[in-house]
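Input: one structure, supplied below.
As you look at this complex, bear in mind that one protein chain is not there, while each of the others sits in place.
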Amino acid sequence: MSGEIYRKPIMFAIVATVVILIGTIVTMFYPMLTPEMHPKLENLKPYTALQLAGKDIYQREGCNNCHTQTVRPLKTEVMRYGEYSKAGEFTYDRPFLWGSKRTGPDLARIGGKYPDAWHYQHFDNQQAFFPESNMPKYGWLKDTRLNPAEIEAHMKANGFPYTKEETSSLSSKSELDALVAYMQVLGTAVAKKPAQVRAVAEEKNPLAEDAKAYQLGEEIYKQNCEACHGQDGKGGIGPSLQDRTWLGKEGDISDSQIFALIADGTQAGMPPYGAQLDKNRIWSLVSYIRHEQQSK
Amino acid sequence: MSDYQYDHQTVKGFIVSSIFWGVVGIVVGLWISIQLWRPELNIPPFFTYGRLRVVHTNGLAFGLGIGAIFGLSYYIVMRLTKRPLLFPKLARFHLYLFNAAIALAAVSLFMGMNQSLEYAELEWPLDIGVVILWVIFAINVFGTIIKRKEEQMYISLWYIIATVIAVAVLYIVNNLSIPAGLFKSYHLYAGVNSANVEWWYGHNAVGFIFTTPILAMFYYFLPKSTGLPIFSHRLSIIAFWSLVFAYLWTGAHHLVYTPLPDWIQTLGIVFTLFLIAPSWGSVVNGYYTVGSDWSKMQTNYLTKFFIMGITFYGLQTVQGPTQAIRVVSSLIHYTDWVPGHVHMGTMGWVTMTTAASIYYVIPKIYNTEIYSIKVANTHFWLVLIGQLMFSITMWITGIQQGALWKAVNPDGSLKYTFMEGLAKNYPFWQLRTVAGLIFTIGMLFFIYNIYMTMRKGKALAASRA
Partner (left out) sequence: MTKDFDDTNIADFEAKDTAKKLPLGWLILFWGLIFWGIYYFAMYSPSISGWTQEKAYEESLTK
């Protein structure tokens, strides 16, 4: 701590630089040289031209200001969003888009959670799905066509493989198409855990005769299901719940099978609700669905 | 003396510009705060929340913050080297280029040209402009210091030198990218590595823009305006070196519980906690300095700005490290707690200290007294109340959000949907807008006071001539 250094600006600047570089090298430069900073999951694929165009739009619109893309290894977080994020999922993200604020929900596992139609309608009018949503509308993205030459340049910069046919076909796609395509690929390199198989003790709905359960079921239905399955379960983005066709097959299924469908979701775009609704609420929903089925 | 006058015009130019960009940033801030509870106020494509938020952060950090830092640093450097700037014309060019860059930056962000790196959103052509700005600043600062007329370099100069060096390293490394056109580029680093580089930069943007240059102001203007010497030179030395050493290790606390390797996270947390010591070195130094004569709090209107500023710095540097600890992070990360934290630092510490420094400098440049101490006091209380209300509201809603996200039913299922949690934020978000409005009114008093002081100074100069 000799006083000399405070009279020699060049010496001072050199010492300050060295002091600043120590932490920089240990926590930033050194890790960069190690393989643990460059992992890749085996089934992670580079973005297609359409998906990359969607990612560009995601960045342009600043979606990362309100949405994160990383699920933390915390119990309730995994229940809410799905399997926690792995380092090897982000190899093609320049930059990473993990975000730092969840004004809206995390999107790390949004891919495949809803059908495309859900996304198109939701981007256009979120409040139709969630009346209290504060998300800005993005339906206007469908009015702009993609520019193949631009996306080609972007694919090249990233070093992603593409074909001429692939990029030239983009001129018929809208920006909204691209954004939806990007949504649908997010987080899909990690296989969906075969949804937590719920032990359903009862084969029959224990609340079948409970009038209150029907009312609670109706309330839950309006909040969570109506946007896709329509008023009174008459169908919409999702199939009708009034008929006796389930998963495209004729014929009714048991109460406990409906319970499982709600709890675990389907590969066809029905999200799982098992982590969000307790048993009582799911059975109440089953009551409501049965009631709507019978009234038709 | 004429050299000083020319340089002072440049200093004044930076101060006035920074206030202008500050107004833009604050107005956009109010706007986005309302958008959170009234989505109809999103006007696509240019004025949606996603685009406006970066205009808000960039406008205030780079327009208000860095503008004031450039101007006040030039002033401090001249005073402490006892000579005019070595390259006065270059400094004037610096001022024009600064304004051009900020204006272009704002336009580009409205257009959606965005690297999606927090606090490094500007696309690569503007990045080059920003680097040129800092190079010019560095040339002038180092040149003037090397040709100084006072042998000893005072503490404020250390902080300014450290700022220039650190910003150069941080800004260049994090903004390296692969251009894919004039207005689009991709980060040179990918995935986890990209995250690590970005937050090494991001947290040190806080360290070397919102901390070190503001400490340079604090260490210079506090003794200047009170006439009291800094309590301990030795403490200043230890605090300085440990601060600039530790800061660079801490970025990973933004990435706790992400896929970043555990050991980097842990190192980040440890050094973040350690930062309490150097930060409080400056806090203690400030308190003991004024502690030798507390009556200054009443007799000198600027003292309370500096003491309140350093108090919020002290609170900020305890709260920040606390947030880094894993268990706390798991609750409040990604919630509104974090913007609450940031705004205590920016509204409480940075703006308070910068405004007080400007109150000191403008009358000096015009050779007059401040227009009204009463207006300054009103400004003080309004920004204090606005800021406290803002931060406290955000902390409460942040803890609430974190708790709702974690809440479970007796059978283990989640108790609240995301939407149910969101809906509970609305009253707090509305209160936050009110708090922001109070703060803004306080800033208008400040601007009025500065404007009137400048008018008074001009009239005086005219009568003297």
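Quick notes on this structure:
First chain written, first letter: the chains are A and B, and each begins at residue 1.
Everything below uses one rule, namely that contacts are C-beta pairs under 8 Å (C-beta built on N, C-alpha and C of every residue); 3 or more make two chains touch, one makes a residue touch a chain.
Worth saying up front: this structure is predicted, and the values here are computed from it rather than measured.
When the full complex is taken into account, the listed residue touching the unshown chain is B:80, out of B:54, B:80, B:102 or B:384.
Within the full complex, the residue among B:85, B:209 or B:230 touching the omitted chain is B:230. Considering the whole complex, the residue from B:183, B:280 or B:426 that touches the absent chain is B:280.
Touching residues on subunit A toward the chain that is not drawn are 3, 73-75, 78, 84. Listed by residue number, the positions of subunit B touching the unshown chain are 79-80, 82, 150-154, 223-224, 227, 229-235, 238, 242, 257, 262-263, 265-267, 269-271, 273-274, 276-277, 280-281, 284, 288, 326.
Rule of thumb we're sticking to: only the chains that are shown with their structure count from here on.
Separating the centre of subunit A from that of subunit B, both taken as means of CA atoms, is a distance of 34 Å.
Within the complex, the subunit B residues that touch subunit A are 35-39, 42, 44-45, 48-51, 53-54, 112-118, 142, 145-146, 148, 151-153, 157-158, 161-162, 165-166, 169, 173, 177-181, 184-198, 200, 234, 237, 241, 244-252, 254-255, 257-261, 264, 267-268, 271, 330, 333-336, 338-339, 401, 405-411, 413-414, 417-419, 422-423, 426. On subunit A, the positions that touch subunit B within their shared complex are 1, 6-7, 9-10, 12-13, 16-17, 19-24, 26-28, 31-32, 36-39, 56, 59-66, 68, 70, 72-74, 76-77, 79-80, 85-87, 89-105, 127, 130, 132-138, 140, 150, 153-154, 156-158, 223-224, 274-279.
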